[in-house]
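The complex appears here without one of its protein chains, the remainder shown in place.
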Amino acid sequence: MMERVTYLYPEIALFITTCIVMIVGLSRELKHRKLCAPISGLGLLAAGVLATGLVPGFHVATGAEVDPTAGQILLPNLVPYAKVLVAGVGILLLLLQAGTVDRVEEARIASGRAAFNPLRSNRAEYYAFFLFSLTGLMLCASADDLIWLFLALELTSLPTYIMVTMSTSRHSSQEAGVKYFFLGALGAAVFLYGFTLLYGATGSTNLNQIHHAIAAGGLSGLSLAGMLLALLGVCFKIAAVPMHFYTADVYQGAASSVSAFLAFVPKTAGFIAILLLASCAGWTHGAGDSLPDALRTVLWVIAALTMTVGNVLAIWQNSVKRILAYSSIAHSGYMLVGVVAGPGGGTFATSGIAAVLFYLLCYGVMNIGTFGVLACLEGRAGADGEPAEIESLDDLRGLCQRHPVLGWTMVICTLSLLGLPPLLGFFGKVPLFTSAISAGEIPLVVVLGLNSAIAAFYYLRIVGSCLLEKPETTTGIVRVTPFGSRPAGALASAAGVIVLAIFGNGFMAASEKAAAYDGGHVEKKEPRAAGVPETAPQALGPAKAEGH
Amino acid sequence: MNELYLFLLMVIPLAAAGVVALGPAGREKSVSMAAMLLCGVITLLLLLAFDWTRAATMQFEASVAWLPRLGLSLSVGVDSVALLLIALTALLGPICVACSYTAITERVRTYYAWLLVLQSAMFGVFAARDLVLFYIAFEFTLVPMYVLIALYGSTNRKKAATKFFLYTFTGSMIALAGLVYVAWHAAEMRKGWSFDIATLELAARTLPASAQGWVLAALLAGFAVKVPLFPLHTWLPLAHTEAPTAGSVILAGVLLKLGTYGIYRFAIPFAPAAFAEYAPAISAVCIVGILYGGLICWVQTDVKKLVAYSSVAHLGFCILGMAALNTAGLSGSIMYMINHGLSTGALFLLIGMIYERYHTRNMKELGGLAAKMPVWATFMVFFAMASVGLPGLNGFVSEFLCLIGAFQADGRWGAGSMGSGLWGSGGAAVPGATWGSLGPWYAGVAGVGMIVAAMYLLYMVGRVVFGPLVEPAGHGHEAHGSESHAAPGHGSESHAAPGHGSESRATTGHGSESRATTERVHGVLPADLNLREILTLAPLAVLCLGLGVYPTPVLEAINGPVQKTAYMVEDAVKPRLAGERAPAGVRPVFDLGGHEATNPDGTKPKEGEVIGQ
Partner (left out) sequence: MAGLVEMVSVCFGGVALAQTGYPAEMHRLTLDHYMVVSAVMFAIGLIGFLTRRNLIIMFLCTELMFQASGIALVALGRYHLDFTGQTFVIFVLTVAAAEAAMALALVVLLFRRRESLDAEEWSELNG
């Protein structure tokens, strides 16, 4: 029993932090209230450090170490990687959250026009929700049971609905919040029904036992229906077709800092859930090692549609946030390619799971840069004193000349999203290419390549606006945000985009380790070597010697 | 030390770009010129240190581990072909800086910084011995070029830049799929991922035929756009016309060579049998491109566009030679890369000089400039001759070799098939015939293209250089730039003054006030070329003449790698033929057997010598 708790040290750390933040945020003293963000940061840091399992006395058990009937043993090493990733990106996200809520209220208190009223203050709740959501995300990674997974997914999502709603005082935020909530509830109901059917078909909610049951008896009609419904419901979290409709509206309606949060946290939760579910079905079917045919086909189609729909719709947008929202859809499609590819040979270059896990890191970092820049720019203040968000592409004109640091951050992160070498996005995409080709999914790779090219249309528009246009006085940008941590967050992610491209090997190794898939209950086949003549390796030996 | 040179070539321009972008204002020209010259010096050292007796072997090889999980390393190394192209790049670098001295007056620092980044990326392409490093450098040329066109081009610059970016990016994403496929195939055989080009070349020999076809298709999708081959060329004229002079020079001089180099370095070795099989189709496309480019030139009034279309035609020759897959054709093709870089680069320089003075490139508004600008006119005639392939100048050598290559590559004749009616009954009717699937027909039709090319360029030269003097209306004297002809690139200065930001204000050396700038520029430029301009053109002219009169050193230098490639293809094709020949009535695509029977010692010399190196 005790090792099940050691499994959860990071979550426990985060939860304690959440409780502290909730209380501190209600203090009458401004200087105490201001501690919310630093405390959250410390909590995330502590969770991240604990998750590495390197702290003496706080050894965090991995799935492999807990007893084989429990624990997450299909992807036994996923937990540390996922939690460190969540904590790291969470800190970057936290930097952007400064001043998202309570800004007008705090200004009124500071000017003496109002007294502090705990009922009107949102700061405590906001940071608490922020941490709750990340706790849920970490719990997702530790899930070994459908009930756990369901609760973790809900814990990830429920706070985000409120965060969207309270992020600005604009109507659009509230509309976005309601829209997000209702579609989120629909998604939850769908994957819950899927989980129910999975339970019905296999007689267990334990992922490992479900895997056993499916490995023994194959996917029955009921378990297939359950799996499909579960995947469909989780598609909502990752904003994949056909559950992508909310994305653009919600990202546009929410404050940029929250949009950055939405683009990473629910997406990561969704992908972890998809990986766990798919690992229940196992990538050991068919000619190569792949998912059961029906599942593979469905994921294949969803992947292809998601990237195409995301990229094509993004072209027609004029709002930067909507463009980024559609690009977020497209990136989900790219990552689904890795899911279809599966664990392959288990090395970084051949494992689609490793590719997905690494891409989540890349996407988190580069996406925070773009949304972070938007969060740094403020338009004219509205009637209630809250500055308008920067939205239109025109507003970004000449950003590189007006605010070189922000402008270049935007350019670098956008080019990285495009996948232009030698930036991080390219190194995220290469393993998707290699793993999918190793798995024989060549048509899907071509779709991926073409989509990357389509994406150039709209990413270039952003780059062009920032870099090439002359700054105009008519743009909506009035000033750079007074909250210094936002530019710091954006800048840090731009630096990450470059630094991780150079020194990313450690992260690649970590994701390779995390992707180790233990589907060993079924006999593994030799990796497919289509059409390679038997004599090939021998032929290579002497020829190689001669070449040099 | 020698190993470091290639890295230095990539690092120095990058570092200089950093200095230019962030360092003190007003020094950008000297810093970038110094960096470019330093690269030139390093290239000279490389040329001296290179062991020309082993030209086919990779030299100065060095490798630094980088992202080993993905199988990547920073590996560099050059054979003579790559080294010559590096030399071409290094030569054009300072020239591009020099030709921008007066042409670029706005956002100067950005301009030189991107120019330097571009230079670094181009060195990277030619020096890379790791596939992903190559790809990174190949792709990374897009951004600087995009910015150079979109910021410093003329009217339609944004559209042109976007089109350029999208075309090439789309192609190269598909090429990436092909390259990764080859890497996967190698990984399957070697049980480990590596993107080392030499390893992949060897592994690719065992690719099954159908897979080779797909690999070739994917790679051509990437590289043919860059070359550009006929149906994919539409971005080129637009990009050329809109780009600033230095951009055009680099585009024509080096960037297009990335495509041809990619085909030579990857498409042929990774899919040799498929390349040989589809060589007739590729050549046919080339020939259509040659004729199409030539004919389109007839209706051009924009001088720059004319030269751009002539590039389409010229690079058609280049790929035609490559598709011949024999020593002559491949040598010609590689010579063509260098020569085209020299002569077309120079033509763009000359057009840029005219444009700086008259703000027009319209042939109808220009004429008889020989009277006013004798030096310019001399250079113009000289480079136009070099470009059309006047014997004695460089263009002739390469064009002729490409045609010879195509002419000789008619191994099919042995089977008594196509072409025999023209040249008598089968057999060794063509002297020195090699195996291959082209033949006199291809060479003949392409030769017509050669004549067309000569006609349109000469027509242009005749019109602009000779005849009665015509200058743009309102251009009484070159010191008073006519407003009506002011290029939007310059015109935009007039309303942009308030929002200029720190950068252009920092470069007050050339003034942020538009009109003053324009007049000053015109004040600086004399009617004819000044010394700086002559010095930019002179080295190109010397090389054009030198390579035309005495091309032997270069041909000898590239002979080794070229033979290696030719034999490699032949080796790849032969076993397949042996298997294919069995069923009677099926005409083999390459009848090596028949050819060997008629010409036993023609094509098979010293195989062990080259391969064994």
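Each chain carries a letter (A and B) given by its place in the written order, and its residues are counted from 1.
The rule we apply is simple: a contact is a pair of C-beta atoms (placed from the backbone, for glycine too) under 8 Å apart; a residue touches a chain by one contact, two chains touch by 3 or more.
Here the structure is a predicted model, which is why all the values come from computation and not from measurement.
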Touching partners, among the displayed chains, of the absent chain: A
Selected from A:Ser40, A:Asn77, A:Thr100 or A:Thr165 as touching the chain missing from the view: A:Thr165
Among A:Ala185, A:Ala294, A:Ala388 or A:Ala488, the residue in touch with the chain that has been omitted: A:Ala185
Option from A:Asn77, A:Asn122, A:Asn208 or A:Gln252 whose C-beta touches the chain left out: A:Gln252
Chain not shown, touching residues in subunit A: 146-147, 150-151, 154, 158, 161-162, 165, 171-172, 174-179, 181-182, 185-186, 188-190, 192-193, 195-197, 199-201, 203-205, 220-222, 225, 245-246, 248-249, 252-253
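Here is the rule we go by: only the chains that are shown with their structure count from here on.
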Residue numbers on subunit A that touch subunit B, as the complex places them: 347-350, 398, 401-402, 415, 420-422, 426-427, 430-431, 433-434, 437-438, 442, 445-446, 448-450, 452-453, 456-457, 460, 464, 467-468, 470-473, 502, 504-505, 508-509, 512, 527, 529, 531-533, 536-537, 539-540, 543-544, 546-548
Residues of subunit B defined as touching subunit A within the complex: 66-71, 132, 135-136, 139-140, 142-143, 146-147, 150-151, 158, 162, 165-166, 169-170, 173-174, 176-177, 180-181, 183-185, 187-190, 193, 198-199, 201-203, 205-206, 208, 210-211, 214, 492, 496, 498-503, 611-612
